[in-house]
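The structure that follows is given in the form of structure tokens.
The other protein chains are all here in position, but one chain of the complex has been omitted.
Moving on to chain A:
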Amino acid sequence: NPSTCIKDKRISCVLGDEYAANKDAVGLVKGLAVTLTSKKYASQVLKHLTEYLPLEGLQHLKRVRSVKTHDGDKLQVLMFVATLHEDFMDLNKTLNIKEIKPVKDFIMDPMFVAIPIKPPLTRDQFNICKQYWPVSFHEDKKISKLLLCSLFADDDMDRIEENMDLAIETARIGKKFDPRCDQGVVIVDPATNTIISTAFDMRNMECEIKDGYFARHPLNHAVMVAIDLVARSQGGGTYTYKPFLKSNSKINDGLYFNSTLPTSARNTSDTSDKGYYICTGLDVYVTKEPCIMCSMALLHSRVRCVFYGVSRPGGGLGSAFKLHARKDLNHRFEVFCNVLKSKCQVL
């Protein structure tokens, strides 16, 4: 399918480390396996193990595998897993414990094996697991699509690139004010494909901080400005951004907030935990991967999805950290990179 091939190059998904296709992600632990003296005892032994030594919480593990021996094909059975049966991990003593006694005569050759302790989340992980011990795999269709980058239809992709083009254009407008500006941001409501705000990196531009005091603000990264302009579109906001923000700003002016939205248009305050999550449901397009501060600012603002062009050292959404994919933070969102990468790279 040629359109899938093109999409592969157009965008990639930044998933959490738990989806990585490597041994660390599936987590290998020690297991103890035995060989059945004859295949005919298989059902009897398995019935006993299921009842007396269940592998609780490890439903992805198959209990039996077939192995080739000098004696022909045999069945090997997983008896114990280190995380569950710490006390039974002894090759000499293990066949004499009371849970094993009733089936002791049907088993032989205890040996250690490597067991993938986490259920495989992707097909690649499934293939890694199988090299160690047979497991079952329940495919998550959405994750598979994310990995193949086939989540977006062609017209979705066109819209994504249009929005990124605007972010690039926004960075270029910033460049006119200061050549060091290399970051542009566009925040969009995907439900209506409405642009809510646009911003460029203002660190090197003198603008109003408060009450007529103008200075270069070291924290006026493009993402921070864009978030504040979303707040402005809802009747809030902190800065005037004078003289860069025009009173009747338009989308192609670089700094822009949508002033036509009714403040009640979007349900932005979550009453269960008082606070404004002004970007709930919004998508963010940013030419370069956001830094840690900006990544966490997007998380605090509860964005829906972030698209960026190029990665950068110290970035918070894939490079130094994957803040969007952490289970110990209270909001998660999807992140895609390499959107119009070569265009973003030359900014």
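What we mean here is this: a residue touches a chain if its C-beta (ideal position, glycine included) is under 8 Å from a C-beta of that chain, and two chains touch if they have at least 3 such contacts; residues count from 1.
Here, contacts and distances are computed from a predicted model.
Selecting from "Elongin-C", "DNA replication complex GINS protein PSF2", "tRNA-specific adenosine deaminase 2-like" or "Tubulin polyglutamylase complex subunit 2", the unshown chain of this assembly corresponds to "tRNA-specific adenosine deaminase 2-like" (UniProt protein name). Shown as candidates are A:Leu84, A:Ile143, A:Ile173 or A:Ala320; the residue that touches the absent chain is A:Ala320. Set against the missing chain, the residues A:Leu151, A:Met202, A:Cys291 or A:Cys337 yield one that touches it, A:Cys291. Screening A:Val113, A:Ile209, A:Leu261 or A:Cys305 for touch with the missing chain picks out A:Ile209.
One of A:Gln234, A:Ser249, A:Thr287 or A:Asn338 touches the chain omitted from the figure, and that residue is A:Gln234. Listed here are the chain A residues that touch the chain not shown: 209-211, 213, 215, 217-219, 224, 227-228, 231, 234-238, 268, 272-279, 291-293, 296-297, 300-302, 312-315, 320-321, 323, 326, 328-330.
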